[in-house]
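With one protein chain removed, the remaining protein chains of the complex are shown where they sit.
And now, chain A:
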Amino acid sequence: MTPSATPDWTALLARTSFIELDARARATAVLDDGTARELCGPFDRIESPWLEPQDVVPESDDGVVVVKGRLDGRAAVVIAIEQAFQGGGIGEVSGVKIATALSLAARDSRDGTPTAAVLLLETGGVRLQEANLGLATVAEVCSAVLELRALQPVIGVIAGALGCFGGMSIAAGLCTTLIMTREGRLGLDGPQVIESEAGVAEFDASDHTLIWSINGGTQRTGTGLADVLVLDDVTAMRSAVIEAVGRGVPGEHRSARIGELRARLEAVDPAAPPEPAGLAAVWADAVPPKGDGR
(Lines give C-alpha, C1' and ligand atoms only; values in the text may rest on other atoms or scores of the structure.)
Protein backbone atom coordinates (compact mmCIF):
# COMPACT_ATOMS: atom_id res chain seq x y z
CA MET A 1 0.00 0.00 0.00
CA THR A 2 1.10 3.53 -0.72
CA PRO A 3 1.44 5.48 2.51
CA SER A 4 -1.11 8.26 2.55
CA ALA A 5 0.12 11.64 1.39
CA THR A 6 -3.00 13.43 2.56
CA PRO A 7 -2.03 16.07 5.08
CA ASP A 8 -3.46 14.34 8.10
CA TRP A 9 -3.15 16.88 10.95
CA THR A 10 -2.06 14.48 13.67
CA ALA A 11 0.65 13.10 11.42
CA LEU A 12 1.70 16.59 10.36
CA LEU A 13 2.11 17.78 13.94
CA ALA A 14 3.96 14.67 15.06
CA ARG A 15 6.31 14.44 12.11
CA THR A 16 10.02 15.12 11.84
CA SER A 17 10.76 16.66 8.44
CA PHE A 18 13.02 14.63 6.17
CA ILE A 19 13.45 17.52 3.75
CA GLU A 20 14.95 19.77 6.40
CA LEU A 21 17.81 17.32 7.01
CA ASP A 22 21.08 17.58 5.12
CA ALA A 23 22.36 14.71 2.98
CA ARG A 24 24.35 13.00 5.74
CA ALA A 25 21.46 13.17 8.21
CA ARG A 26 18.98 11.94 5.58
CA ALA A 27 21.19 8.96 4.79
CA THR A 28 21.60 8.04 8.44
CA ALA A 29 17.89 8.49 9.15
CA VAL A 30 16.97 5.90 6.52
CA LEU A 31 19.19 3.18 8.01
CA ASP A 32 18.66 1.13 11.19
CA ASP A 33 19.79 2.99 14.32
CA GLY A 34 23.47 2.65 15.05
CA THR A 35 24.37 0.77 11.88
CA ALA A 36 25.46 3.64 9.60
CA ARG A 37 29.11 3.79 8.55
CA GLU A 38 30.24 6.46 6.11
CA LEU A 39 32.68 5.51 3.34
CA CYS A 40 35.02 7.96 1.61
CA GLY A 41 33.90 10.60 4.06
CA PRO A 42 35.16 14.15 4.45
CA PHE A 43 38.32 13.04 6.27
CA ASP A 44 39.45 11.04 3.27
CA ARG A 45 39.72 14.40 1.56
CA ILE A 46 39.12 13.22 -1.97
CA GLU A 47 38.14 16.49 -3.56
CA SER A 48 37.31 17.41 -7.09
CA PRO A 49 40.55 18.54 -8.76
CA TRP A 50 38.68 20.78 -11.22
CA LEU A 51 37.06 23.35 -8.93
CA GLU A 52 39.93 25.29 -7.35
CA PRO A 53 41.37 26.38 -10.72
CA GLN A 54 37.93 27.90 -11.35
CA ASP A 55 37.86 29.71 -7.98
CA VAL A 56 35.22 27.38 -6.60
CA VAL A 57 35.93 26.08 -3.09
CA PRO A 58 35.83 22.26 -3.20
CA GLU A 59 34.33 20.10 -0.46
CA SER A 60 36.12 17.09 0.88
CA ASP A 61 33.21 14.73 0.25
CA ASP A 62 32.43 16.38 -3.11
CA GLY A 63 28.78 16.62 -2.13
CA VAL A 64 28.00 12.92 -2.08
CA VAL A 65 27.58 10.91 1.12
CA VAL A 66 27.95 7.12 0.93
CA VAL A 67 26.73 5.30 4.03
CA LYS A 68 26.75 1.57 4.46
CA GLY A 69 24.59 -0.06 7.09
CA ARG A 70 21.51 -2.15 7.65
CA LEU A 71 17.99 -1.53 6.54
CA ASP A 72 15.41 -3.49 8.49
CA GLY A 73 18.23 -5.87 9.28
CA ARG A 74 19.50 -6.33 5.71
CA ALA A 75 22.71 -5.04 4.18
CA ALA A 76 22.20 -1.76 2.34
CA VAL A 77 24.03 1.28 1.08
CA VAL A 78 22.50 4.74 1.08
CA ILE A 79 23.92 7.31 -1.31
CA ALA A 80 22.82 10.89 -0.68
CA ILE A 81 23.50 13.95 -2.81
CA GLU A 82 23.98 17.19 -0.88
CA GLN A 83 21.94 19.83 -2.65
CA ALA A 84 23.67 22.65 -0.75
CA PHE A 85 26.98 22.00 -2.54
CA GLN A 86 27.00 23.21 -6.14
CA GLY A 87 23.28 22.57 -6.55
CA GLY A 88 23.77 18.85 -6.11
CA GLY A 89 25.72 18.85 -9.36
CA ILE A 90 27.48 15.64 -10.29
CA GLY A 91 31.17 15.94 -11.04
CA GLU A 92 34.01 13.48 -11.50
CA VAL A 93 34.49 12.48 -7.85
CA SER A 94 30.84 12.57 -6.76
CA GLY A 95 29.73 10.63 -9.84
CA VAL A 96 32.33 7.92 -9.43
CA LYS A 97 31.46 7.63 -5.72
CA ILE A 98 27.86 6.83 -6.66
CA ALA A 99 28.73 4.45 -9.50
CA THR A 100 31.38 2.60 -7.49
CA ALA A 101 29.15 2.18 -4.42
CA LEU A 102 26.41 0.69 -6.61
CA SER A 103 28.86 -1.66 -8.34
CA LEU A 104 30.27 -2.83 -5.00
CA ALA A 105 26.73 -3.54 -3.80
CA ALA A 106 26.21 -5.55 -6.99
CA ARG A 107 29.45 -7.47 -6.39
CA ASP A 108 28.38 -8.33 -2.82
CA SER A 109 24.95 -9.34 -4.07
CA ARG A 110 26.53 -11.71 -6.60
CA ASP A 111 28.86 -13.06 -3.89
CA GLY A 112 26.05 -14.01 -1.52
CA THR A 113 25.47 -10.84 0.52
CA PRO A 114 22.39 -9.24 -1.05
CA THR A 115 22.89 -5.48 -0.71
CA ALA A 116 20.15 -3.06 -1.73
CA ALA A 117 20.80 0.61 -2.47
CA VAL A 118 18.90 3.79 -1.71
CA LEU A 119 19.65 6.89 -3.77
CA LEU A 120 18.65 10.21 -2.25
CA LEU A 121 18.45 12.31 -5.40
CA GLU A 122 18.56 16.06 -4.89
CA THR A 123 20.45 17.22 -7.92
CA GLY A 124 20.43 19.60 -10.83
CA GLY A 125 22.32 17.03 -12.92
CA VAL A 126 25.79 17.37 -14.40
CA ARG A 127 28.06 19.90 -12.63
CA LEU A 128 28.91 22.30 -15.42
CA GLN A 129 32.31 23.16 -13.93
CA GLU A 130 33.29 19.59 -14.74
CA ALA A 131 31.17 19.38 -17.86
CA ASN A 132 32.39 16.41 -19.88
CA LEU A 133 33.63 14.38 -16.92
CA GLY A 134 30.34 15.01 -15.10
CA LEU A 135 28.39 13.84 -18.15
CA ALA A 136 30.55 10.73 -18.48
CA THR A 137 30.14 9.79 -14.82
CA VAL A 138 26.35 10.19 -15.04
CA ALA A 139 26.45 7.58 -17.81
CA GLU A 140 28.50 5.38 -15.46
CA VAL A 141 25.94 5.93 -12.68
CA CYS A 142 23.13 4.82 -15.02
CA SER A 143 25.08 1.70 -15.96
CA ALA A 144 25.71 0.90 -12.29
CA VAL A 145 22.03 1.36 -11.36
CA LEU A 146 21.16 -1.15 -14.10
CA GLU A 147 23.86 -3.56 -12.91
CA LEU A 148 22.58 -3.60 -9.33
CA ARG A 149 18.84 -3.45 -9.98
CA ALA A 150 19.01 -6.82 -11.76
CA LEU A 151 20.10 -8.33 -8.45
CA GLN A 152 18.71 -6.16 -5.66
CA PRO A 153 16.30 -3.22 -5.44
CA VAL A 154 17.67 0.26 -6.12
CA ILE A 155 15.30 2.69 -4.46
CA GLY A 156 15.29 6.31 -5.64
CA VAL A 157 14.02 9.00 -3.28
CA ILE A 158 13.22 12.54 -4.40
CA ALA A 159 12.16 14.37 -1.27
CA GLY A 160 12.80 18.09 -1.94
CA ALA A 161 13.64 21.00 -1.97
CA LEU A 162 15.82 20.95 -5.08
CA GLY A 163 14.32 18.12 -7.08
CA CYS A 164 16.01 15.75 -9.48
CA PHE A 165 16.87 17.11 -12.92
CA GLY A 166 19.29 16.74 -15.79
CA GLY A 167 21.05 13.49 -16.48
CA MET A 168 20.34 12.23 -12.99
CA SER A 169 16.62 12.20 -13.81
CA ILE A 170 17.47 9.41 -16.24
CA ALA A 171 19.13 7.52 -13.38
CA ALA A 172 15.93 8.11 -11.38
CA GLY A 173 13.95 6.62 -14.27
CA LEU A 174 16.04 3.45 -14.00
CA CYS A 175 15.39 2.88 -10.30
CA THR A 176 13.42 -0.18 -9.18
CA THR A 177 11.07 2.01 -7.17
CA LEU A 178 10.84 5.78 -7.07
CA ILE A 179 9.58 7.43 -3.89
CA MET A 180 8.61 11.11 -3.87
CA THR A 181 7.03 13.64 -1.56
CA ARG A 182 4.58 16.31 -2.74
CA GLU A 183 7.44 18.75 -2.43
CA GLY A 184 9.79 16.75 -4.68
CA ARG A 185 10.18 17.42 -8.39
CA LEU A 186 11.38 15.22 -11.22
CA GLY A 187 12.13 16.18 -14.80
CA LEU A 188 14.86 16.12 -17.43
CA ASP A 189 15.15 19.83 -18.16
CA GLY A 190 14.57 22.25 -15.33
CA PRO A 191 11.93 24.96 -15.95
CA GLN A 192 14.59 27.69 -16.09
CA VAL A 193 16.60 25.82 -18.68
CA ILE A 194 13.54 25.36 -20.88
CA GLU A 195 12.52 29.00 -20.49
CA SER A 196 15.99 30.13 -21.41
CA GLU A 197 16.26 27.76 -24.39
CA ALA A 198 12.72 28.04 -25.74
CA GLY A 199 11.17 31.17 -24.28
CA VAL A 200 8.66 31.94 -21.58
CA ALA A 201 5.72 30.84 -23.75
CA GLU A 202 7.14 27.31 -23.75
CA PHE A 203 7.70 27.21 -20.00
CA ASP A 204 7.22 30.01 -17.48
CA ALA A 205 9.81 29.24 -14.82
CA SER A 206 8.21 31.70 -12.39
CA ASP A 207 4.91 29.81 -12.43
CA HIS A 208 5.30 27.48 -9.47
CA THR A 209 1.83 25.99 -9.81
CA LEU A 210 2.64 25.03 -13.39
CA ILE A 211 6.00 23.56 -12.41
CA TRP A 212 4.59 21.35 -9.66
CA SER A 213 1.62 20.36 -11.81
CA ILE A 214 4.12 18.86 -14.28
CA ASN A 215 7.20 17.90 -12.24
CA GLY A 216 5.77 17.53 -8.74
CA GLY A 217 5.61 14.33 -6.70
CA THR A 218 1.80 14.15 -6.73
CA GLN A 219 1.71 14.34 -10.54
CA ARG A 220 4.62 11.94 -11.08
CA THR A 221 3.16 9.27 -8.80
CA GLY A 222 -0.35 9.88 -10.17
CA THR A 223 0.86 9.16 -13.70
CA GLY A 224 3.03 6.17 -12.82
CA LEU A 225 6.35 7.88 -13.50
CA ALA A 226 7.05 7.46 -9.79
CA ASP A 227 5.65 4.80 -7.49
CA VAL A 228 5.10 5.96 -3.94
CA LEU A 229 4.03 9.33 -2.54
CA VAL A 230 4.98 9.90 1.10
CA LEU A 231 4.58 12.61 3.65
CA ASP A 232 7.67 14.65 4.45
CA ASP A 233 8.37 12.69 7.60
CA VAL A 234 11.42 10.68 8.63
CA THR A 235 9.41 7.70 9.88
CA ALA A 236 7.13 7.61 6.86
CA MET A 237 10.12 7.85 4.52
CA ARG A 238 12.00 5.05 6.24
CA SER A 239 8.91 2.81 6.22
CA ALA A 240 8.36 3.49 2.52
CA VAL A 241 11.98 2.63 1.73
CA ILE A 242 11.86 -0.59 3.78
CA GLU A 243 8.62 -1.61 2.10
CA ALA A 244 10.05 -0.91 -1.36
CA VAL A 245 13.16 -2.99 -0.66
CA GLY A 246 10.92 -5.75 0.69
CA ARG A 247 9.10 -5.98 -2.62
CA GLY A 248 12.32 -7.23 -4.20
CA VAL A 249 13.27 -7.19 -7.87
CA PRO A 250 10.29 -6.96 -10.23
CA GLY A 251 9.94 -9.13 -13.32
CA GLU A 252 9.95 -6.08 -15.55
CA HIS A 253 11.24 -2.64 -14.70
CA ARG A 254 9.48 0.57 -15.70
CA SER A 255 12.26 1.58 -18.11
CA ALA A 256 11.91 -1.74 -19.97
CA ARG A 257 8.15 -1.42 -20.51
CA ILE A 258 8.53 -0.05 -24.02
CA GLY A 259 5.09 -1.17 -25.17
CA GLU A 260 3.50 0.85 -22.40
CA LEU A 261 5.62 3.89 -23.29
CA ARG A 262 4.55 3.61 -26.93
CA ALA A 263 0.88 3.25 -25.99
CA ARG A 264 1.10 6.27 -23.71
CA LEU A 265 2.77 8.47 -26.32
CA GLU A 266 0.26 7.40 -28.96
CA ALA A 267 -2.59 8.35 -26.62
CA VAL A 268 -1.54 12.00 -26.53
CA ASP A 269 -1.65 14.55 -29.36
CA PRO A 270 1.42 16.71 -28.75
CA ALA A 271 -0.28 19.63 -30.51
CA ALA A 272 -3.17 19.48 -28.03
CA PRO A 273 -1.83 17.81 -24.89
CA PRO A 274 -4.11 17.25 -21.91
CA GLU A 275 -3.93 19.48 -18.86
CA PRO A 276 -1.45 17.96 -16.41
CA ALA A 277 -4.32 17.03 -14.09
CA GLY A 278 -5.99 15.08 -16.91
CA LEU A 279 -2.96 13.06 -17.96
CA ALA A 280 -3.44 10.20 -15.50
CA ALA A 281 -6.93 9.52 -16.91
CA VAL A 282 -5.69 9.64 -20.54
CA TRP A 283 -2.91 7.21 -19.73
CA ALA A 284 -5.18 4.90 -17.74
CA ASP A 285 -6.99 4.24 -21.03
CA ALA A 286 -3.75 3.77 -22.97
CA VAL A 287 -3.29 0.02 -22.86
CA PRO A 288 -0.24 -1.51 -24.50
CA PRO A 289 -0.97 -3.77 -27.48
CA LYS A 290 -1.77 -7.35 -26.49
CA GLY A 291 1.11 -9.76 -26.55
CA ASP A 292 3.64 -6.96 -26.22
CA GLY A 293 5.67 -8.29 -23.41
CA ARG A 294 8.36 -5.69 -23.81
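Odds and ends about this structure:
Here, a residue touches a chain if its C-beta (ideal position, glycine included) is under 8 Å from a C-beta of that chain, and two chains touch if they have at least 3 such contacts; residues count from 1.
Heads up, the rule we're going with is that contacts and distances are computed from a predicted model.
With the options "Biotin-independent malonate decarboxylase gamma subunit", "CxxC motif-containing protein", "Sugar ABC transporter permease" or "NAD(P)H-dependent oxidoreductase" in hand, the undepicted chain maps to the protein name "Biotin-independent malonate decarboxylase gamma subunit" (source: UniProt).
Between the chain not shown and the residues A:Ile19, A:Leu135, A:Leu151 or A:Val249, the one that touches is A:Leu135. Among the residues A:Glu59, A:Glu92 or A:Glu183, only A:Glu92 touches the chain that is left out of the figure. One chain of the complex is left out; on chain A, the residues touching it are 39-40, 44, 46-50, 53-54, 66, 68, 92-93, 96-97, 100-101, 103-104, 108, 126, 128-140, 142-143, 146-147, 166-167, 169-174, 186-189, 193-194, 196-198, 202-203, 214-215, 220, 223, 225, 253-256, 258, 261-262, 264-265, 268-271, 273, 276, 279, 294.
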